[in-house]
Structures are given as structure tokens and as C-alpha cells.
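Everything on this sheet refers to the single structure shown next.
Here the complex is missing one protein chain, while the rest keep their positions.
For chain A:
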Amino acid sequence: MSVTSIARAVRVPGLIPPYTPTGDEIAVFELAYRNRLPVLIKGPTGCGKTRFVEHMAARLGRALYTVSCHDDLSASDLVGRHLIDASGTYWTDGPLTQAVRHGGICYLDEVVEARKDTTVVLHALSDDRRILPIDRTGEILEAPPEFMLVVSYNPGYQHLLKGLKPSTRQRFVSLAFGFPEAAREAEIVATESGVDPATAKRLVTLANALRSTADHDLEEAPGTRLIVDAAKLIAGGCDPQVACRAAIVECLSDEPEITRALMVVVLAIFGN
């Protein structure tokens, strides 16, 4: 896998991705940034973790290097590696190294998914040393004050094998994200999708109804993102029942019995 495919630098000056705060997270994040503290964000799927980081990066005027972690992601995917081309061997920086060099924000999404050796790399960066030693080149990079490390994970489907070690966890300022309260979430859904406020409100009622069945019937509660997707389909002219089936129900379960039962809940709200 090439390094560029896993990293994405967002640098759009002047355009801040919209984000509706649910608490003090913006203030805490800004203070953490000023005090050079790394931040850990935990919360269920689709509750706005990534959007929040994008928003904060734009607000603080820093470049954002996003890495979506997966179980094959190793330390050198983050730090960089030697590559070979016709003219010989050369070194390329990984996204983490790039962020340190240029003083950007490095965001590791779903950090628990990454292989264990990656967290070791983060240790020296996330305490007050703020250094990134690169074994391969013998370089020791000192992080500039603008550099910030942000990681996120979803405690919902945490495996026993894939927990975050306490020694890692305690290096971060932690922000717990949940779903916004109904009225605010309806606002978000309406602005993100362009659907009318009444429909947005109904969609949020549906989301909250489905959320209360999580653990028992569903592996995970539906996130705001799913609701926004359904709202976009509805705003585009789709029948609400069809939209909810396609964008919400079928995304939550593959078991026909469960999807049938979920449609009963959809009909309770969008039936006619």
C-alpha cells in the first residue's frame, strides 16, 4: 500500500466544515492544542468524531493528516519507509512524520485497529518529550508547538484483543462523544441534508428509537451519519420508508428477522 493512499491532507483555507457542538469539546480541544497535549476522542460510529477533528483543524488553521487505522497498519506506515525506484533507494515520510515536520494535526482514526507496534511510536510523541525517533534514518524529530496528535476509537465494539492499553490511554486528554440531544440532532440533520425540519425531527425520533434497541437486537446504534444519509435520500425525492430501509435498516443488520422488525419501527414513525 502506498503511503499517499492512507493519508489525506485537508488544506482548504477559509472553509470550515460545519460542526454543531454538544458540549465544551471545542474549548477543551483548543486548550489542549495550546498546551501541546494529545487528544483522544471516543464515541460510537457516526457521531461526528471525524467531522469534529476536521472542523477543529480548519478552525486552528492547521493541516490535517488523517489515517484510518486497520489491522495491517504498521509503525512504518505511519513513520515512513525506504522506497526504490529506477535511480535507487529513497526515503518517504509517512503521514505522522509529515505532520510532525510541518506542524500539522495528525488524526489516527480507530487507533485500536492498528497493530500493536504503532502505539509504541506514539508514546514518545504523546508525552512531554514530543519527539519522533526514526530508526531507519537515525533522525530524531522534535515536534513543533503547532503539531498535535489526535486519536479516536469506538469503545462499542472493542475486542478483548484490541483494547487500548492504560499506559497509552493515560497520555491523552479524553473527550467522550455521544449522540446529540434530539432537537440539536434534528437541526444537524436538516442543515446537512436540506430536508424539512419536520422530517428531520421524525428521523431523529426513529434514530433514538432504534438506539434504544442496541445491544439487544443491534450490534451498534445508528449514528447521526446514517440519519443524514437517509435524510439526503428523502430530500432528493425518495419515499421516506424506502429511504429508511436503504440508508438505515439494511445498514444495521443482515438478519432478515431483525430488518423486518426494524421496519416495524420505521412504519411506526413513517407509516401512513
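Here is the rule we use: a residue touches a chain if its C-beta (ideal position, glycine included) is under 8 Å from a C-beta of that chain, and two chains touch if they have at least 3 such contacts; residues count from 1.
Everything below uses one rule, namely that contacts and distances are computed from a predicted model.
Comparing "Gluconokinase", "Nitric oxide reductase activation protein NorD", "DNA modification/repair radical SAM protein" or "ABC transporter permease" against the UniProt entry of the hidden chain yields the protein name "Nitric oxide reductase activation protein NorD". Touching the missing chain, out of A:Arg130, A:Arg171 or A:Arg202, is residue A:Arg202. Touching the missing chain, out of A:Ile140, A:Ala176 or A:Leu267, is residue A:Leu267. Residue in contact with the omitted chain (choice from A:Leu15, A:Ile84 or A:Ala183): A:Ile84. Across the interface with the omitted chain, chain A contributes residues 1-2, 74, 76-77, 81, 83-86, 160-161, 202, 205, 209-210, 212-213, 215-219, 257-258, 260-262, 264-272.
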